[in-house]
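One protein chain omitted, others in place.
Chain naming follows the written order as A, B and C, and within any one chain the residues start at number 1.
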Amino acid sequence: MNFNDTEQQAQFRAKCSAWLKNNAQLTSQTSNHNPHGKAGSPEFLDASRIWQKKKFDAGWAMLHWPKIYGGLEASPLERIIWGQEEAKFNVPRGVYEIGLGMAGPVMMQYATEQQKQRYLPPMAAGEEIWCQLFSEPSAGSDVAGLRSKAVKDGDDWIINGQKVWTSGAQFCDYGIIVVRHDPNLDKHAGMTFFFVDMKSPGIDIKPIKQITGGSSFNEVYFNDVRIPDSQRLGAVGDGWRVAITTLMNERLAVGDANGVDAAEAFEWAKGQDDHGQALIENRAVRESIADWYCQASGLKNTKLRTMSALSKGDTPGPEASITKVVSANKLQAIGNFGIDSLDMAGMLKTELSDVHDFHNAWLGSAGLRIAGGTDEILKNIIAERVLGLPQDPRADKGLAFKDIPSGS
Amino acid sequence: MNFNDTEQQAQFRAKCSAWLKNNAQLTSQTSNHNPHGKAGSPEFLDASRIWQKKKFDAGWAMLHWPKIYGGLEASPLERIIWGQEEAKFNVPRGVYEIGLGMAGPVMMQYATEQQKQRYLPPMAAGEEIWCQLFSEPSAGSDVAGLRSKAVKDGDDWIINGQKVWTSGAQFCDYGIIVVRHDPNLDKHAGMTFFFVDMKSPGIDIKPIKQITGGSSFNEVYFNDVRIPDSQRLGAVGDGWRVAITTLMNERLAVGDANGVDAAEAFEWAKGQDDHGQALIENRAVRESIADWYCQASGLKNTKLRTMSALSKGDTPGPEASITKVVSANKLQAIGNFGIDSLDMAGMLKTELSDVHDFHNAWLGSAGLRIAGGTDEILKNIIAERVLGLPQDPRADKGLAFKDIPSGS
Amino acid sequence: MNLDFSDDQKLLQSEARKFLEKEQSLQRSRSVLDQQQALDTDLWQQIVAMGWTGIRIPEEYDGLGLGHLELCMVAEELGRSLAPVPFSSSVYLFTEAVIKFASDEIKQDLLPKLVTGECVGTLAITEQLLAPTAQNMNVTVAGNTVSGSKIAVPDAGIATHVIVLCKGQKGIELRLVELNEDCNVQKQDTIDDSRGHFSIDFRNAQGRLLGDHGEGWALLQNLLDQAAVMFSFEQLGGAQATLDMATNYAQQRFAFGRAIGSYQAIKHKLADMYIKLTLAKSNSYYGAWALSTESAELAVAAATARVSATQAFNYCSQENIQTHGGNGFTWEYDCHLFYRRAKLLSLNVGSLATWKEKLIHGLEKTQPTNAQQGV
Partner (left out) sequence: MNLDFSDDQKLLQSEARKFLEKEQSLQRSRSVLDQQQALDTDLWQQIVAMGWTGIRIPEEYDGLGLGHLELCMVAEELGRSLAPVPFSSSVYLFTEAVIKFASDEIKQDLLPKLVTGECVGTLAITEQLLAPTAQNMNVTVAGNTVSGSKIAVPDAGIATHVIVLCKGQKGIELRLVELNEDCNVQKQDTIDDSRGHFSIDFRNAQGRLLGDHGEGWALLQNLLDQAAVMFSFEQLGGAQATLDMATNYAQQRFAFGRAIGSYQAIKHKLADMYIKLTLAKSNSYYGAWALSTESAELAVAAATARVSATQAFNYCSQENIQTHGGNGFTWEYDCHLFYRRAKLLSLNVGSLATWKEKLIHGLEKTQPTNAQQGV
């Protein structure tokens, strides 16, 4: 066991680091923590585009991709090393993740060569932004319960329906979408997958206000939207198969819930007063922080185990499946701890960034326990896929989609 | 709101108390806490018989029963008052509870008048002890999954099979039993209910050793045991209906898990050392004890709410359904707390009765979370019966019993 | 033997519930939050008109002359409907303090006005972002004037009077201050803007003494114990509302061809909500008994009610969001209104940790007599 790079890895890391130092600022050396503007603002979008283009021009944007589409054909571990190095720099994040993480692989696998050459490089270069259109109002955890319709009309398909929880729809150029082409077929057999021009006539985008007050997601309405059959990905009826890998990747790979963690709780407790003593002297607080520290450390070391496997060229085990459920619940607990430590003043929004972070943790965690697979869905996945327990009995099996009980 | 008896209730309470004082010793005035011998021992059984007979002769044994069978036709609240008063006395307990609580009501409802006159008075007088024979190795939470067979033979039924978790089988005179008379019928339709002479030829009783080392339960084997049809309770095929009320009563009425509680944890923490301070000074301990105190107090006050309803002649709400699941889990937590408070010496069995109690809580709670309905079954019941949520899909519906998947 | 409310008290509750439903209290709460107002004036005026502010005020002062139990019943409904009104500040805290600690003169002056709504009161305790103690109070009294700053004072923006916890010569004391130009009241943003909170700067504001010099901390504790019981009923109401919402949603919402309420993960979550709510309810009933009978057990009973009601509402409001999935995280659904209010209520008279400590401290001080006969 050791935490050192091999010589080859160290060389690669140095290369990443050198380029980054020339092109971005280390977070540790930045005084302005928000130099790119507020997430979602036009300035932020511009900064994101510029950074993505810069990376693309140097080959870093999608470094694991084939060179022909702008990649470097890097190994999984090299990709991780790049990620670790980039993480140290204060660069705009969040605009491209879904498109590159979900639309990219699907296009890579299912698009024609011509389409790949047309769409992949601008996607990686950040010139065209992609979104994902899977969830629907009646299809949340049960994504395959979607009802948006596709009807064939000549060489086109006509799409009607509503998608929901689409990040960035308002500024995206293209989206990947799965819709139902035949409600008389079995639930999973009746779906087909496309990519769609988000500027097509008939697409209407409405932001969703979240309980945090922000709007990172949208509802997207489709009214007689035409998609050429050439933009179909996979065969007619193969929609679920195309969707599922991407989706499972999302559910298993969603990382740590961002926000305050054991270390911040510990620092806060050292400074906060508790009836004339430092809060950290309170044994109940010490025990809670110990719990969170063990969880945080456990997740961090779990990630290291995954990387160790990649580093050796092995397939990682299923251990990363625990990440989101543990970190989102931890975040909720820490948010509550921080707020409660202010006693009667805990409800006040203040200038103090710690308090702000605790409030964000408390509100945001309620969403993080749901987004990208609820706690309940993720535990099902662990039980069924990791431990091999049998599925719940399926009330939707062997029925035409239209006959599946839906409560409405 | 008040905690006073009405005048009538006070009079009744005084009557109970006076009789008890003349016939038993107040626990608070007893130095020997175990004057009746070890539970399960012959001396204990004798002491139990004597006490039960004494109560019966004075009418207290089954005071809510009709006078004709030896009762006083007392109201539910009077029964509670008697119970409260008896609880203050050091009398032998545990031998008759199941017979009187489960077999009594079934006999009262389903036996012939002649049978009632024959069996109920000696049951109440403690001259004949009754047990319950429902569970089977393959039918635990799913009691209706039982497989013991009853085959009609002239005026008799011939019983073959195995029952399990039967308390007191080794010293019982009669038992109530539910068996399957037709595996070709639907699971619930194929059962019939009887009472059986426990001394019948072909009954074989084997104690079950529990993880505590004790054996309060038995396996009971039936090899061609004959039961006269006259001992059938309810119609052929009505067995489940007869069983279910009794069973649900058991599951909902199972009371507090006996053992150490918040008060004992508090007293212990005041006396136990923790790195040179009293353990009660440890804020983590204070918070845990506060939690247990709130649970204990919540259960106690829940019971008072139930009694308030009875006192007014109303039907109590479903609130008592939380009792066992809360108290068994609390017991497990307190057992762990007590043991852990001894640090490296926590594993030692000592003369100290507190330590003994913590060890018992830790081991016994693991069984209490299962007996009389597991945590999981009890939460199902709360969700389905109290909150009105839909049942799980039933894989055993609409099938002949023999065709239900059983994994074997 | 009766640990239950009387038929009359239950009737009052049911009337309160109908009224608050008819008046769409919950929607008003959302609207106050959306517009960052401090209260819903119209609803407040109607509540005053119904006489609720005078429930505990003796008839000689134009009140209804009823007891704490009636107040608990109303509290439960205000909690269930998230009523955006200064009821708790003015009634549980201010009015109770006046009834218990004020001179006859003050009573004659204020109690009738509290009934009519002409006077609205609140209580100012906190000064810093930490738990208040007798040691960390810096608002001072000189002669009869109060100076210094308080924060997180509920409803101060519409209150006419405020009781201020101050540092006097002989220790902590309670001062009754009329909010005038000597008091600079500023709105503060909170995590639940459906209830207005304010800072107040006192600049030599006139303050009349309540109780004795140096007695303020003890009086405050008693006041908070009382209020904790009434707040626990607000919390019960809120917890029950979220359990009802979650149950209803779990019955209506389908996934994989069946109601999500048929899955054990949801069933057991809702059962856990019910369990916590039932414990809290039973403890709150006992708290109400202790409050209404001025029992020596009030401190322990109030802490028990407070701790379990806080745990219940926190858990229920949190898992109600989880049960609603993505919808629960939208502004449009009501889940977050309850999540916010649960947090606010879990802080306003002190955090969970504070009340657990009070509970254990109470147990240490007294071996409670077993008032619960025969149990």
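The working rule: a contact is a pair of C-beta atoms (placed from the backbone, for glycine too) under 8 Å apart; a residue touches a chain by one contact, two chains touch by 3 or more.
This structure is a prediction, so every number in the text was calculated from the model and none was measured.
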| item | value |
| --- | --- |
| Sole residue of A:R226, A:K349, A:K379 or A:K402 that reaches the chain not shown, by the stated touch rule | A:K379 |
| Selected residue (touches chain absent from view) among A:A18, A:I50 or A:L304 | A:L304 |
| Chain not shown, touching residues in chain B | 135, 138, 140-142, 145, 164-165, 208-211, 213, 272-276, 282, 284, 332, 336, 339-350, 352, 355, 359, 362-363, 366-367, 369-371, 374-376, 379-380, 392, 394-397, 399, 404-408 |
| Sites on chain A contacted by the missing partner chain, in the whole complex | 1-6, 9, 13, 77, 81, 84-85, 266, 280, 283, 286-287, 289-291, 293-295, 297-305, 307-309, 311-312, 319, 322, 325-326, 376, 378-380, 382-384, 386-393 |
| Chain not shown, touching residues in chain C | 263-265, 268 |
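Please note the rule applied: only the chains that are shown with their structure count from here on.
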| item | value |
| --- | --- |
| For chain B paired with chain C, centre-to-centre distance based on mean C-alpha positions, whole Å | 41 |
| Between chain B and chain A, distance of the C-alpha-averaged centres to the nearest whole Å | 52 |
| Touching two or more other chains - residues of chain A | 282, 284, 395 |
| Residues of chain C whose C-beta touches two or more other chains | 258-259, 263, 266, 353 |
